[in-house]
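Before any comments, here is the structure.
As you look at this complex, bear in mind that one protein chain is not there, while each of the others sits in place.
Let's turn to subunit A:
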Amino acid sequence: MIRLFKIKEKQQELSANSNGKPPGKTQSAGELRLQKDISELNLPNACSISFPNGQDDLMNFEVTIRPDEGYYSGGMFTFTFQISSVYPHDAPKVKCKAKVYHPNIDLDGNVCLNILREDWNPILNINTIIYGLYHLFTEPNHEDPLNAKAAKVLRDNPKLFAFNVKRTMAGGYMGQTLFTRCR
């Protein structure tokens, strides 16, 4: 219930009173939960995080993965994370910044990782996603292809796949596509 007579009174005082409160920015529930996720990060040595917009914007950050085993060992891959104001209701939007030759990542940086899409659940967190990305590099799989050509090579000719990965990580053209050096 509101009390109209109080509103009446308040309208006269309003201008006088409104100075008492700090203007303050509205905090989204997503920002608060993200603060918790970030302060609890426990990353594998191969992963690091950075905040290009400084310490007060946690909603946009970058994660760099330097795989220490597997096909991509020695490479360096940076992902951008965009967090929604209703996180963790909505999953983060994650993209790979540079072109990478990978069966589960397309050439525009889209990532096929189940927990980013169909299997996202609010009990998951940023740490889970970073581990998920890390595993994409140690264990790329041909069953969820986003780059169908790379997936086919991985399935049919792992040696050629390993060679292609090395070649693209060194930078240069493969077919029509220019890869930047990332090692």
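Operating definition for what follows: contacts are C-beta pairs under 8 Å (C-beta built on N, C-alpha and C of every residue); 3 or more make two chains touch, one makes a residue touch a chain; residues count from 1.
Simple rule for what comes next: contacts and distances are computed from a predicted model.
**Q** Can you pick, from "N-alpha-acetyltransferase 35 NatC auxiliary subunit", "NEDD8-activating enzyme E1 catalytic subunit", "AP complex subunit beta" or "Cullin-5", the UniProt name of the chain not shown?
**A** "NEDD8-activating enzyme E1 catalytic subunit"
**Q** Just the residue numbers, please: which parts of subunit A touch the chain that's not shown?
**A** Touching the chain left out of view, subunit A contributes residues 1-8, 10-11, 14, 18, 22-33, 35-36, 38-41, 43, 48-51, 54-56, 58, 84-86, 89-91, 104, 106-112, 114, 117-118, 120, 122, 144-146, 148.
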